[in-house]
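In this view, the complex is presented without one of its protein chains, the others remaining in place.
So, subunit A:
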Amino acid sequence: MIFVTVGTQDPFDRLVRPVDAWCARHPDVPVVGQVIDPGPEGHRPRHFEWTSYMAPAVYRDTFARAKLIVGHAGMGSIITAMDLQKPIIVMPRRAALREQRNDHQYATAMRLGDRPGVYVALDEADLTARLDEALKTGFAMGGGAITPFAEDRLIAALRAEIHR
């Protein structure tokens, strides 16, 4: 199963539309989406099952069952993917397209795109190509494992402040 997630705030048509088109061509691949409702003007997925909101437990469970994550380049999606050792294709929201206030998702994608299991798609064609590739490899795309906690030195700095 592929899990599509665009975060808790805004719709993301530029990601949802190509995924939906891809699903139309691959009806045998199960895809589940947590996709903010785009309203009447936006693109409502017709070829995969989706919901606007997932309770945290459902989100985590869906994430854990997925073979591949397709998400916006939000830290929640990326850290959770690394934590659960899932490959993730991220598409950053862009300021120029009014998908975000500034280009921090683009910066995040550029900085974390070299981590094992993290793949960056900058546009629709890129995303479609990544999905085709993923299907071809049977979703064997690695998945970055990280420790369950923040860096020791950051935790030490916080602990010092707490017990000051």
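Rule of thumb we're sticking to: contacts are C-beta pairs under 8 Å (C-beta built on N, C-alpha and C of every residue); 3 or more make two chains touch, one makes a residue touch a chain; residues count from 1.
By our rule, contacts and distances are computed from a predicted model.
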item	value
Among "IclR family transcriptional regulator", "Acyl dehydratase", "Nickel ABC transporter substrate-binding protein" or "UDP-N-acetylglucosamine--LPS N-acetylglucosamine transferase", UniProt-listed name of the chain not shown	"UDP-N-acetylglucosamine--LPS N-acetylglucosamine transferase"
Residue of A:Met1, A:Ile79 or A:Ala140 touching the missing chain in the full complex	A:Ile79
Contact residue for the chain not shown (choose from A:Gln9, A:Thr51 or A:Gln85)	A:Gln9
Touching residues on subunit A - with respect to the absent chain	7-9, 55-57, 60, 74-77, 79-80, 82, 102-105, 107-108, 111, 146, 148-159, 161-164
